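Every protein chain of the complex appears in place save one, which is left out.
On to subunit A.
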Amino acid sequence: MARKLLLEHINVPGINTLDVYRQKGGYRAVEKALKTLSPDDVVEEVKKSGLRGRGGAGFPTGMKWSFLAKPEGVARYLVCNADESEPGTFKDRYLMTHIPHALIEGMVVASYALGAKTSYIYVRGEMMPQIRILERAIAEAKAAGFLGKNILGSGYDLELYVQPGGGAYICGEETALLESLEGKRGNPRIKPPFPAIAGLYGCPTVVNNVESIAAVVPIINESGDEYAKIGIGRSTGTKLISASGNLVRPGVYEIELGLPVEEFIYSDEYCGGIANGKRLKATVAGGSSVPVLPANLTLKLANGDPRLMSYESLSEGGFATGTMMGSGGFIAFDEDQCIVRNTWNFSRFYHHESCGQCSPCREGTGWMEKVLHRLEHGHGKMSDIDLLVDVSRKIEGNTICPLGDAAAWPVASAIRHFRDEFEWHVREPLKSQETNYGIAKYAEPIAKAEVNTEN
């Protein structure tokens, strides 16, 4: 069995309550940090751990913390990003539902490290049940002296509040989140200045994902060096993977980074294989924004070596033959699924969620949705396929925030790897309405010629 640092006690009855959480060793990290470590020591441990942001970008958390400006007499803030909205990702909801104190404990330790006296957990508005769970847990922690004035006699004060969003994927982008927390529309800000210099209310701010903050707890308990021993290379520690789609056992799994993708999909410890005895056609390995890969490139690198669940291995081969770790939203497609239809669905999502600030994204996502809609519904032209590639290229890199890239990549990658399926929709407009293209050659061993294809 692989090591579990975040979900070890997930099945313990009552683990959502303070009492049971403490019986299982909860709030030891708060005691250790506040009584024996300086704030800088905590930052140092997180740096040593090699922990990388679990929200999608994979930026080293300790380094992000060390960038925080500390001008005299200016408040600093820690804001937890619990606006989990990336299609395919549902780990943060799971963690907050079942072990809310893991997040709160992490918030106390991280706030202490950063010198924040007030911290916020920005939870997407649709997660009202989780907001109630967190508020109850915060009240428990406060009553037990882990929050509020003079925590555990250390002289450190912290107030922690939960802030609901209003329903907008874009607020998962950290500067849009801060705008939203200030009571405005979620329009991302132009960077620089980065939040570490001017964030919430213009003050130095760190924004971290739920899982990143929860991971600070085992890092402090066991030391950064111990944490860094888990995993592979620069992908240290464990990662929560949200598995969905046509799997025997979809759900949230904690893996040690470096697990072979094949083992994750097919072993009984994890997803248990493809549902209904079907074959795997394709996967989206890190949430809807990352490139889709056919089955063969999911399981193996272009050179034939096994692909691993790590930041480096998933992106091995660049966009030609690789994908990205992203937020760990692992979506599996069986042989009956239509790539064109799914790409249209994702495009509709990004069109709906574009904030509208930047023209390439506002207009481009709409174009992609429309063109994909007509391709899927049998009204497409052959030239539409190159039109989509063209539009996606004009969005990518030309917007204030990464939503533009996130909208462009799924379309570009679907055409890169599944072009024959798009062409079939044009050539067989009637047939494509009744049947799907099927698994084609996507699960066969990788052909050398295909490997060298650029875009």
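In this section, a contact is a pair of C-beta atoms (placed from the backbone, for glycine too) under 8 Å apart; a residue touches a chain by one contact, two chains touch by 3 or more; residues count from 1.
Methods note: contacts and distances are computed from a predicted model.
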Name of the absent chain as recorded in UniProt (options "NADH dehydrogenase subunit E", "5-oxoprolinase subunit PxpB", "CheW protein" or "Peptide/nickel transport system permease protein"): "NADH dehydrogenase subunit E"
Touching residue (missing chain; options A:Pro87, A:Pro204 or A:Gly326): A:Pro87
Hidden-chain contact residue, picked from the options A:Pro204, A:Gly329 or A:Gly364: A:Gly329
Candidate in contact with the missing chain, chosen from A:Gly26, A:Pro100 or A:Gly165: A:Gly165
Touching the absent chain when the full complex is considered, from A:Ala196, A:Ala215 or A:Val252: A:Val252
Residues belonging to subunit A that touch the chain removed from view: 75, 84-90, 92-93, 118, 120, 124-129, 159, 161, 163-169, 180-186, 201, 242-246, 250-252, 284, 288, 329, 331, 333, 337, 341-342, 345-346, 349, 352-353, 355
